[in-house]
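Every protein chain of the complex appears in place save one, which is left out.
Entry: chain A
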Amino acid sequence: MVAATPDLRPGRLEGDRSHRARRLGLFLALLLAVVAVISLGWGASGTSLARALSDLLAGRELAVQDRVVLLDIRLPRVLMGIFVGASLAVSGAVMQGLFRNPLADPGIVGVSSGASLGAILAIVLGGALPGWVAAFFGWYLVPVAAFAGGWLTTMALYRIATRRGRTSVATMLLAGIALAAIMGALAGLAILRANDRELRDLTFWGLGSLAGANWPKLLAGAPIMALALLYAPWLARGLNALALGEAAAGHVGIRVQKVKNRAILTVAAATGAAVAVSGGIGFVGIVVPHLLRLASGPDHRWLLVNSALLGAVTLLLADMVSRTVIAPAELPIGIVTAVMGGPFFLWILLRNRGVLDL
């Protein structure tokens, strides 16, 4: 781990990394703005952001093609990338705080599988629902179902892996594998009885990637993700105290059960909505918080906010790679994050061998 460099300015507490974390957050916010603008101008068609801007500044109408490409294709995609990347990274950070382990991640321990199952069931069985239910949920049906699936899985996982206030990492990972297998089987069953139209929906959804981003999808998923992202920082003090163990967190005045329940809800909402709109995108939730802990420490008051920013940046960059490497075709973004994140995950494992009580 990176030791804090002594800071000898007067009046500053040595070992207090909040200043560094705050500066990092500011830098990440700027970086996100820059990357978002670049991403908006990035793509296979000839539309360039500079030309569109100069058109606008000169008071000219945008060409129809430019407007469609920028506003209806790229803008929702960029916004989706920001929301999904932030949600995945924050889910990872919250889950790691909850399980008190840097390897917990919704993708690894089966929460994403639970959310996927929820989404698949909604797509396949959605047609069989009474008309008023379908009308009531509308575009929200798939995200809400994914949220429910993620929530049930997280609850089950926590119950299974925690005994007398101690969460066993080995149990958590193994239970995650078992739960993911069960969810996969159920998802397979659901897919078997899907009709042609549902199968096409499933295929488009299952491709993962931000390629299917459009305004209706964004408007269905983004509010849920936004709620989870805005709520997450309120968990920070509780998660910091939880690092001492559940009993000690209670002793310093934290309502431990409440923090745990809300952390689980937050993870389920963020992961569920992200999976519902973009399929499974792995490793963002594990790589981003880990890098930030190395850079400015594990204090969740900064970690959660900075994770959202760096997660968004990471996903936008990965999306640009996925749009470019085999252009004009697209590489699903899940493959990009896995290729970058998989080795990173192994690196964390190797570095922490002996430290982790597996």
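Everything that follows uses one rule, which is that contacts are C-beta pairs under 8 Å (C-beta built on N, C-alpha and C of every residue); 3 or more make two chains touch, one makes a residue touch a chain; residues count from 1.
What we mean here is this: contacts and distances are computed from a predicted model.
A.B. asks: Select, from "Xanthine dehydrogenase family protein subunit M", "Cytochrome aa3 subunit 2", "D-alanyl carrier protein" or "Iron complex transport system ATP-binding protein", the UniProt-recorded name of the complex's unshown chain.
C.D. replies: "Iron complex transport system ATP-binding protein"
A.B. asks: Can you tell me which of A:I73, A:A134 or A:L244 touches the chain that was removed from the display?
C.D. replies: Result: among the candidates, A:L244 touches the missing chain.
A.B. asks: Looking at the whole complex, which of A:A63, A:V133, A:V252 or A:L349 touches the chain that is not displayed?
C.D. replies: In the complete complex, the chain left out is touched by residue A:V252.
A.B. asks: Among A:G297, A:G311 or A:P332, which residue is in contact with the omitted chain in the full complex?
C.D. replies: Answering carefully, the residue with contact to the hidden chain is A:G297.
A.B. asks: Can you list, in ascending order, the chain A residues touching the missing chain?
C.D. replies: 1, 3-4, 6-7, 13-17, 100-102, 237-238, 240-241, 243-245, 247-255, 293, 297-299
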